[in-house]
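Before we start, here is the structure in question, set down as structure tokens.
All protein chains but one are shown in place.
Now for chain A:
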Amino acid sequence: MTALGSPARTLRGLLRELRHLSAATGRPYRDTAAYRYLMKAFRAHQVTSEKLCRAQHELHFQAATYLCLLRSVREHMALHQEFHGKGERSVEESAGLVGLQLPRQPGGKGCEP
């Protein structure tokens, strides 16, 4: 349970993720519906003196889960781009790897369109 950390930390992380995502549209992240919703939710369920409030804990858990989701998706995308994003080599490149060249046939190959 204590692994969740403080709500402030989760909120900071969420805002950071929103900032990353807003770079896609170019709009400031404060304009997004997600930002407004999050701020409303966090303000409404601020940490009170009662530490055992279950609804609060649930909300914080959901926020932390959403943060994990956003972060993981971003990291996954970054890894995908870096390592798996290039796709396959073309036939010419593959031939070039072993020092061969594709033959040039003036009439075009018979088997392909």
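Everything that follows uses one rule, which is that a residue touches a chain if its C-beta (ideal position, glycine included) is under 8 Å from a C-beta of that chain, and two chains touch if they have at least 3 such contacts; residues count from 1.
Keep in mind that, in the parts below, contacts and distances are computed from a predicted model.
Undergrad: Hey, which one's the missing chain according to UniProt: "U6 snRNA-associated Sm-like protein LSm8", "ATP synthase mitochondrial F1 complex assembly factor 2", "rRNA processing protein EBP2" or "BHLH domain-containing protein"?
TA: The missing chain's protein name, per its UniProt entry, is "ATP synthase mitochondrial F1 complex assembly factor 2".
Undergrad: Applying the definition given at the start, please give the residues of chain A touching the unseen chain.
TA: Chain A touches the chain not shown through residues 1, 3-4, 18, 21, 23-25, 32-34, 37, 41, 57-58, 61-62, 64-66, 68-69, 72-73, 75-77, 79-80, 82-84, 112-113.
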